[in-house]
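The structure under discussion appears below in the form of structure tokens.
The complex is shown incomplete by one protein chain, all other protein chains being positioned as in the whole.
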Amino acid sequence: MIIGKEEILPGIFKFEFKVSSSFIAEAEPGRFIQLEVSHGPFPVTRRPFTISSTYGKSVEIIFEVVGRGTEVLAETDVGRSLRLLGPLGRGYLLNPGKWLLIGGGLGAAGFPGLTAKIDSGLLLLGAASRDKLLTIPGLETVAITEDGSSGRKGLITDLLGSVRWDSFSGIALCGPVPMMKAVFEMMPFPAQAITQVSAEARMGCGWGVCEGCSVPKAGGGFLKCCSDGPVFQAESIDWERCEGIH
Amino acid sequence: MIIGKEEILPGIFKFEFKVSSSFIAEAEPGRFIQLEVSHGPFPVTRRPFTISSTYGKSVEIIFEVVGRGTEVLAETDVGRSLRLLGPLGRGYLLNPGKWLLIGGGLGAAGFPGLTAKIDSGLLLLGAASRDKLLTIPGLETVAITEDGSSGRKGLITDLLGSVRWDSFSGIALCGPVPMMKAVFEMMPFPAQAITQVSAEARMGCGWGVCEGCSVPKAGGGFLKCCSDGPVFQAESIDWERCEGIH
Amino acid sequence: MADPYRWSFWKREFNSPILLASGTAGFGIELMEQGFLEGAAAVISKATTLKPREGNPPPRIIETRFGLLNSIGLANPGVDEVLKILLPQAADLPCPLIINVAGEVVEEFPAVIERLEESTVPFGYEVNVSCPNVAAGGIAFGASPEIVERISTLVKRVSSRPFSVKLTPNEGSIVESAKAAEAGGADAVTVCNTFLGMKVDWRTGKALLKRSVGGYSSPALLPLTVARVFKTSEAVKIPVLASGGVNRAEDILELLAAGAAMVQVGTWLMRRPDAAFELREGVISLLESDSP
Partner (left out) sequence: MADPYRWSFWKREFNSPILLASGTAGFGIELMEQGFLEGAAAVISKATTLKPREGNPPPRIIETRFGLLNSIGLANPGVDEVLKILLPQAADLPCPLIINVAGEVVEEFPAVIERLEESTVPFGYEVNVSCPNVAAGGIAFGASPEIVERISTLVKRVSSRPFSVKLTPNEGSIVESAKAAEAGGADAVTVCNTFLGMKVDWRTGKALLKRSVGGYSSPALLPLTVARVFKTSEAVKIPVLASGGVNRAEDILELLAAGAAMVQVGTWLMRRPDAAFELREGVISLLESDSP
């Protein structure tokens, strides 16, 4: 059941669902849920959303309205029950020490939950404009927007020059594919090796059976976003073959 | 636009629509409208309803909820606009004198408008129960219900024995096909010859192009319910071949 | 203000890509009388056969949850009546009229068209090979590329006007049939007719259409038409006229992008007799909003 709903930015919503305690126990950062957005048969498949954070017996997601499914979802009111599958997939492999979180747009939606599980961290946050810039509490944050409406003006890659890569024990990267690819390619090799990305793919089932959610694998073949991921070692992905997927 | 809505009997609604004066001018008794019941694409076709009556610049229909289209319509509120085509088809050929109106269930929905155009008349009205028995003002009425909950108990054919057929100059018959067939077959020949029936058929277009609404024609072939009718000389229909159509 | 958008086929230019599909527009006469032909590039008539056909027993139209089943059975007054009554009335249409032709045997197609050549009204023909070939036990003519080519060749021989062959998605290979139509001299292919469909009442076990199976149309079938238009337009050089599943301006643009020269609107026209006008407006405004 939806117990909280807030339009945190124009067209960007935070929804809070009541869930079971076993759900909470398994809701590791980086895992996701499959939400049935409509009661009727269309859209046919569920929609995947990263678990943003959990509180007590509730789970939060943050999503942007980008098409029919998210539109229908945004119109759903508090008190309604939606079928929800999860937590699904594999989340972040956590290790102690300081983390660098790099998020583009809604890619940062999963960072609140991750923040709660790491010792300390620095967040680089990019968005098109302040209207699209999420607020992730509890972390030192450097923000950049394409139009300069908040923080510095430019792309997130413009922030990378000053990063002291060797001060981090883990790196989390999430955002649109071209942004992840660009960031990954600018990283020095040792940083690449400790980077985990949260990938996105069109999903059919979300639980490993349909082979719909393939992500190109380094060295050939494909990974399943929903069950091999959605969080992957950045090095395990073939970024060249990712081009144009979304 | 819907300007009036009333549930006159359980599951039976009267809707009033605002229409143009040219519509009113052409709204002869027995003609019908094609109503677009939903904004979305399903159900695909419009739904036909007899013009029940007209007042000033408004038209009334009376309908029963029997499936998806009428369900959606019944849920539509006053103030909403629905696309409406009409008046369509051919209505009653009116002649002076006393008329006999024979209506079964919702078949009487078009009688208010007819009543307004004839000199005088007698109405025989049948229904399954009082819950389905329409009230047609302005006519001497004999009612009969299958369960006896209003008027006499029985079928409308039970009323025919006492009818003085030669006292009428016109007969209008409307109701379910088996009822119309039974009534027609019990009539003496001269009465058959002055009987007009309002037929029903599944419609595609409603304006004569799709050939979907065929009604078996006496002597072979088919009539188009929507443009040759819906009101026909009872003798022009092949009642045998009508069996099982609805 | 004149908009710059133009579509063309058969050496003629139109300000709309929309054709009104066979069986859903009559001969255009009722629509003309209501002023509803604006926005239509051309009207395609209901099926015309050599002899009058009374059509199938009712019910002929059944709605399903997400679409429409029809089993009209090519009801039409026959080519003599068409020539005598309907074509003279259709002479006043504000847009060209294409006559859809059907038959029970191969020879009936050229026979009907030979008769239609007597009239000056038709702009061209649409040859419906989706109907059952009585001589082949009821399998559609369109199931066999050889028969499609044969019909095209025979029609070509008697016709002074361009013609399209309307293919079936239910039997055979639509791509092979399109190639066969082209080889036989067809000037276009229509892709495609309705898909075979049926509805059964599980409580009684009975089909709801009197003739059990019929043609199924639905906006949900658009992706099926898109795929078939894409594949046939890759395989032939003649224009592909798309038919199936259109009820929005976006649908028309999608079919054009997939390779169609023109796009037909059928079932939706029964719901919206002014569909051509509405959809053309929609197409133009999408194109305008898209142009830089």
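Order as written gives the chain letters A, B and C; numbering starts at 1 within each chain.
By definition in this document, contacts are C-beta pairs under 8 Å (C-beta built on N, C-alpha and C of every residue); 3 or more make two chains touch, one makes a residue touch a chain.
Because the structure is predicted, anything quoted here is derived from the model rather than measured.
Note that the absent chain touches A, C when the full complex is taken as a whole. In the complete assembly, the contact with the undisplayed chain comes from A:46, out of A:14, A:46 or A:132. Touching the missing chain, out of C:184, C:197 or C:273, is residue C:197. Take chain C: the residues that touch the chain left off the picture are 64-67, 69, 139, 143, 171-173, 195-203, 205, 207, 212-213, 216, 218-224, 226-228, 230-231, 250, 253-254, 256-258, 290. As for the chain not pictured, it touches chain A at residues 36, 41-46, 68-69, 83, 85, 201-216, 220-222, 241, 245.
One rule holds for everything that comes next: only the chains that are shown with their structure count from here on.
Summarising the inter-chain contacts, the pair of chains with the most C-beta pairs in contact is B-C. Mean C-alpha position of chain A lies 48 Å from that of chain C. Put simply, the C-alpha centre of chain B and that of chain C have 35 angstrom between them. In chain C, no residue touches at least two other chains. Within chain B, contacts with two or more other chains are made by no residue at all.
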